[in-house]
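Just one protein chain is left out here, and the rest sit where they should.
In order of appearance the chains are A, B and C, and numbering begins at 1 in each one.
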Amino acid sequence: MNTSLATGPLPFARDFALQLLEDMLRIRRMEEKCAELYGAQKIRGFLHLYIGEEAVAVGSLHALRPVDNIVATYREHGHALVRGLSMQSIMAEMYGKREGSSRGRGGSMHLFDARTRFFGGNAIVAGGLPIAVGLALAARMRGEASVTACYFGEGAIAEGAFHESMNLAALWRLPVLFCCENNLYAMGTALSRSESQTDLCAKAASYKVRTESVDGQDVAAVYETTCRAEQYVREGNGPCFIEYRTYRYRAHSMFDPDLYRDKREIEQWKQRGPLHGFTARLKQLEMLSEEEFLALDAKVGAEVERAVAFAEAGDWEPIEDLALDLCAREANK
Amino acid sequence: MNTSLATGPLPFARDFALQLLEDMLRIRRMEEKCAELYGAQKIRGFLHLYIGEEAVAVGSLHALRPVDNIVATYREHGHALVRGLSMQSIMAEMYGKREGSSRGRGGSMHLFDARTRFFGGNAIVAGGLPIAVGLALAARMRGEASVTACYFGEGAIAEGAFHESMNLAALWRLPVLFCCENNLYAMGTALSRSESQTDLCAKAASYKVRTESVDGQDVAAVYETTCRAEQYVREGNGPCFIEYRTYRYRAHSMFDPDLYRDKREIEQWKQRGPLHGFTARLKQLEMLSEEEFLALDAKVGAEVERAVAFAEAGDWEPIEDLALDLCAREANK
Amino acid sequence: MKMSYREALREALREAMSADSRVFLMGEDVGRYGGSYAVSKGLLDEFGPDRIRDTPLSELGFVGAGIGAALGGMRPIVEVMTVNFSLLALDQIVNTAALYRHMSAGQFSVPVVIRMASGAGRQIAAQHSHSFENWYASIPGLTVLAPATVDDARGMLGLALADPDPVLIFEHAQLYNLEEELSADKVSEIRSARVRRAGSTVSLITYGGSLPKTMAAAEMLAEEGIDAEVIDLRVLRPLDEATILASVRKCRRAVVIDECWRSGSLAGEIMARIAEQAFYDLDAPLARVCSEEVPMPYARHLEEAALPQPAKIVAAAKAMLGK
Partner (left out) sequence: MKMSYREALREALREAMSADSRVFLMGEDVGRYGGSYAVSKGLLDEFGPDRIRDTPLSELGFVGAGIGAALGGMRPIVEVMTVNFSLLALDQIVNTAALYRHMSAGQFSVPVVIRMASGAGRQIAAQHSHSFENWYASIPGLTVLAPATVDDARGMLGLALADPDPVLIFEHAQLYNLEEELSADKVSEIRSARVRRAGSTVSLITYGGSLPKTMAAAEMLAEEGIDAEVIDLRVLRPLDEATILASVRKCRRAVVIDECWRSGSLAGEIMARIAEQAFYDLDAPLARVCSEEVPMPYARHLEEAALPQPAKIVAAAKAMLGK
């Protein structure tokens, strides 16, 4: 692990930098609130927080276009938010309210949004990869210049679905961006105890897929790397695999006592926090003052409060509508 | 494809060489008879012939020991025979007679033999690989110095089961010999249309598994390579992957019109027939005369005739015994 | 016009591909090989390798890719060589295809058609002879079809493609060589069961590969003066309860026939529905003829003994009538 923080000039303008910072902050503050609401039993079921990994979703999704498809996992609040779901619809979904993005059917793990081509939230590890291959195949057959970005954890690499999907995408040269969020653990299982080859790019390269590996705590590097990969893929050269080296600061889910990681390891990674690091860099570059930061944080805080109020005020889906949207046709029993 | 035949001195004695030749001949003559019996409707269902690939089973299985475990595919008549199932029990099984190795329940694709640790015959492509991993795990936990050899076609490599099994075996350093019979086609699908990376050893190496690739038409080379790999595995160094480069001379199964291969390609490979090549070499080395060859062939022919007579004379399993051996305990419904 | 079931399927594929450029076929050996049951033979030349797309041996991957392509605006027809191999892809069917519309509250839909050969009777033993349509028929969000006639083989595919949600089609391997006259009226819906033989004494309810056997049994019963009605379910999900119950109410006795193992068979589900809804209309206990509860053996006589046969259906019907 590289322990130093990224420094020096940025490859993009201040406005964009502030937007990246704001999006990271939005995820962070939203999720801190979620954790609190989970304690208050407003949010139930599984809740997987993305705290510590924000730079990955923010940097990579900002490299993509509205026409692109996004396929995510159960740890997808951040991706949904950055992609353009309103914080209100996300929060209402976690409350299980009908104003939620899936009318309360999905909860934390199953956020969807057709408008922004956000194909969900998938709670089956590696389950999204074949879907992404198919979305990319459809795009190619329809002559669309879109890229399909598929997020998954490093734990998913052991699944057969990873293997079959990589091969199909490479064999057919499909425009898939395989976005591997390597946070070193799959629940309590460290990468070295799940893969004989821990160099994930070496694994991906065995499918003749182009690979990139980047510091996932550095939002600027994430953005740049993803732009490069996205361009390669969009130009029809076939898929690309990106390893984002990152870390989750919280437990796997709210049920996890988190006893399998060394506290020092967690502390070390926290030194390299994506928010902290980027804020410091912006300050060093004199793009951000402490005052401006506090104003931004207050703005984000207000958005969170509005989202909570919205969710609180929401309605429950009537029980009669349990089977609504099961099928387009008449009830299917 | 290397079009020349292997020549020159052999790394083993004449007796052993003749045994290899005889085993190849036994497979060849048995299967030629099977094809005939299929035409006569004595054998039914699926029948996958190994003709052209004999050197692989013969050379590799002779490198293994009685304590070792063998896991094979639906194209396993040759492996079963070389491993020590009697030709009679194989033939009776294909007839569906109770004297067959599985009392007629399995047929061509499901030969089993506990005595020789022949764990079958598996008609699910790549289905045997996880089983082999488990057998090797058991051997390791029980402190046995056995190797588990698992045969599969190159088509199986696209399956998730291949990926998961390679990783498990490598991660746990298990004594598995992954024996890939690369005959270039999976039914009608050429390797280049099923794998983005057609260098199979490169794929296997991505699991940090040791690899070997050998001319599967040269029984001596197959034997030597397998001995080397088998020793490495037996010594506790973890699994090894061997690619046997071979070719099937017949169609995939008796239902296959075989329209997807170039006739010239087939002819070229026939020039390098494993029997033909090895016989020529033995003659060149003056280890075998034409007379001796004919005598051997006659001996094998007689064995085939005996096997057919045995199968013909066999009984049908009584219908009352349909559920026999379903469970060790009482009928399970 | 006389046509085989196989040809009818091929014609249906050809028609669908010609009519809509979003339709394509993908699966193992559907192209160069011509399909393991030769259904797609010749289509590669006609439509090219993009639309008659051979896949590697990756059932989970390519079924999932079919689902993804449907989400992405195409109308894929995914051929899984046989139902046996579909187990490898089951997660994608259950956890993705069947759920997407409901879980996304109607934002997304998966208009995929998945075809597979199923059933036993060809001496290809335990790993290649399964009938799992009962499992698939238990999954909300799917429509499950079982064409048992050349007409249905010809007509169901287009209707399935028109459905905005996932449809599974089970083609019993023993039917591919079936030859029948193609009727003039096109099959126009995939919602209802059909009375294939009207009768009044006992209702024989079946589908797919068991239909010919059941029709044969009805003939045998007729020779003994027993007037059986034969219902072909056609659609295994959603079940057409109205047709089933009407037949049972008329005949007051029912035998359900399918090739699943008895425990957990679709036949059992049909019986449960009858026991719930037509109990007072019954004059005798319900009965079923299914496969014996063993892995399917290779030897012909054992396989025949393990499968439903006309004689067993006749015996069950007669026992019910006290004959």
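By definition in this document, contacts are C-beta pairs under 8 Å (C-beta built on N, C-alpha and C of every residue); 3 or more make two chains touch, one makes a residue touch a chain.
None of the values given here were measured: they were computed from a predicted structure.
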{"item": "Shown chains touched by the chain that is not drawn here", "value": "A, B, C"}
{"item": "Among B:H48, B:H62, B:R83 or B:R105, the residue in touch with the chain that has been omitted", "value": "B:R105"}
{"item": "Residue touching the undisplayed chain, where the options are A:L20, A:I70, A:M166 or A:L326", "value": "A:L326"}
{"item": "Residue among C:E7, C:E269 or C:E303 that touches the chain left out of view", "value": "C:E269"}
{"item": "Contact with the hidden chain (one of C:A8, C:L145, C:A217 or C:L239)", "value": "C:L239"}
{"item": "Omitted-chain contact residue, chosen from C:L157, C:V294 or C:L307", "value": "C:V294"}
{"item": "Missing-partner contacts on subunit A, residue numbers", "value": "44-46, 96-97, 104-107, 109-110, 122-127, 155-156, 158-160, 186-189, 193-195, 255-257, 259-260, 316-317, 319, 322-323, 326, 332-333"}
{"item": "For subunit B, residues in touch with the removed chain", "value": "69, 101-103, 105-106, 110, 112-114, 119-120, 122, 124, 127, 129-139, 141-142, 160-161, 164-165, 167-168, 171, 324-329, 331-333"}
{"item": "Those residues of subunit C which, in the complete complex, touch the missing chain", "value": "60, 84-85, 87-88, 90-91, 94-95, 98-99, 102-103, 125-127, 130, 134-135, 137-141, 237, 239, 260-261, 263-269, 271-277, 279-280, 282, 284-288, 293-295"}
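In this text, only the chains that are shown with their structure count from here on.
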{"item": "By mean Cα position, the chain sitting nearest the middle", "value": "C"}
{"item": "Furthest chain, CA centroid comparison against subunit C", "value": "A"}
{"item": "Chain centre separation (subunit A, subunit B; CA means) in Å", "value": "47"}
{"item": "Centroid distance [mean C-alpha coordinates] between subunit C and subunit A, Å", "value": "41"}
{"item": "Averaged-CA centre spacing for the pair subunit C and subunit B, given as whole angstrom", "value": "36"}
{"item": "Residue list for subunit C, restricted to those that touch at least two other chains", "value": "56, 58, 60-61"}
{"item": "Junction residues of subunit B - those touching two or more other chains", "value": "158-160, 193-195"}
